[in-house]
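Every protein chain except one is present and positioned as in the full complex.
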Amino acid sequence: MSLWEYANPVKFLALSAKVQPFAWAVAAIGIGVGLIWGFFFTPDDFRQGASIKIIYIHVPSAWIAVNAWMMMLVASLIWLVRRHHVSALAARAAAPVGLVMTVIGLLTGAIWGQPIWGTWWAWDPRLTSFLILFLFYLGYIALWEAIEDPDTAADLTAILCLVGSVFALMSRYAVLFWSQGLHQGATLSLDKEENISDVFWQPLVLSIVGFTLLFIALVLYRTGTEIALRRTKALAVRLERDV
Amino acid sequence: MPDLGKYTEYVLLSYGLSIGLLVVLLALTLRRGRKARTALRRIEEETSRNGKN
Partner (left out) sequence: MTALLIRDLRLAIRAGGGFGLGLAFFLILVVLVPFSVGPQSALLASIAPGVLWLGALLACLLSLDRLLALDFEDGTLDVLATAPLPLEAALAVKALAHWITTGLPLVLAAPVLGILLSLPAGGYGWLVLSLLLGTPALSMIGTFGAALTVGIKRGGLLMSLLVLPLYVPTLIFGAEAARRGAALMDAQTPLVLLAGISLGAVALLPFAAAAALRMTIR
């Protein structure tokens, strides 16, 4: 048992305990106010009518789905370079959250597509990329579950995450090359002209902030769970040895 | 309840499904977290009862 196993998780848990109430509160306010504002107090879009209200869930979940993978990539790199256990556990904790967000993005997209495009599903580049991202999440989680030794599992999943990121990026461009899409361009663009109008923009930003904080709170809490599980196992081994 | 016109069921369905999924994720996370933390507390007490070694 190295010192890292205890010292750093303790520091992490202390920080996490301080940040978490704030994160949960902002998440609840952001999502609550953003969705209620968006659902009840925004006008209909002149082209898409009331279906525009789906955007307040669709865009934030898609945003988290992609950024959760980015976070896992960074955490995996930190684990491989610094052997920081909390980092590996944080990557593990984030994956199911990212998976659920990907599913929400795909589901709301399909439900939105039905009245607007006349189809639940089309092999559009964005939709296809998300489907591929979904598969990557599944493989990553399955690999974590399959390996007994926690350090080996952390190592192998970290490598999968690195290689997977490269291939996910390549798939993104391959898919762009392969099909022309129905999906509109980026919703969040720095180019003012392309952006959606302020009426929709403000509740959307609020909702995105809420989703982001929800992600952070969930990952902090779940990382704490993983640390507790790991420590329980270590103590159980020690108890058995002493008896 | 705002008038959603012909999109009523689509909008409600996507809100319902999404919020449902989020609640399930939250519930599973909390359940697993509670269980893990209780198990840890129990085994920590046992360890300290056995003397510090």
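Note that the chains are named A and B in the order they appear, and that numbering of residues resets to 1 at the start of each chain.
Going forward, a residue touches a chain if its C-beta (ideal position, glycine included) is under 8 Å from a C-beta of that chain, and two chains touch if they have at least 3 such contacts.
Since the model is a prediction, treat every value here as computed from it, not as a measurement.
Colleague: Could you run through the displayed chains and say which ones the absent chain touches?
Modeller: So, spelled out: the chain left out of view touches A.
Colleague: Of the residues A:I36, A:L77 or A:I147, I need the one that contacts the missing chain.
Modeller: Of the candidates A:I36, A:L77 or A:I147, A:I147 is in touch with the missing chain.
Colleague: Quick one: which of A:V33, A:V66 or A:L160 touches the chain that's been left out?
Modeller: Missing-chain contact among the listed residues: A:L160.
Colleague: Just name the one of A:V175, A:L204 or A:A228 that touches the chain not displayed here.
Modeller: Considering all chains, including the one not shown, the answer is A:V175.
Colleague: Using the touch rule from the top, list residues of chain A that touch the missing partner.
Modeller: Its contact residues with the unshown chain are 132, 135-136, 138-139, 142-143, 146-147, 152, 155-156, 159-160, 162-164, 167-168, 170-171, 173-175, 177-178.
Convention: only the chains that are shown with their structure count from here on.
Colleague: Which positions of chain A touch chain B when the two form their complex?
Modeller: Spelled out, the residues of chain A in touch with chain B are 35, 39-40, 44, 49-51, 53-54, 57-58, 61, 96-97, 100, 103-104, 107-108, 111-112, 114-115, 214, 218, 221-222, 224-226, 228-229, 231-232, 235-236, 238-239, 242.
Colleague: Within the complex, which stretch of chain B touches chain A?
Modeller: 2-8, 10-11, 13-15, 17-18, 21-22, 25-26, 29-30, 32-33, 36-37, 39-40, 43-44, 46-47, 50, 53
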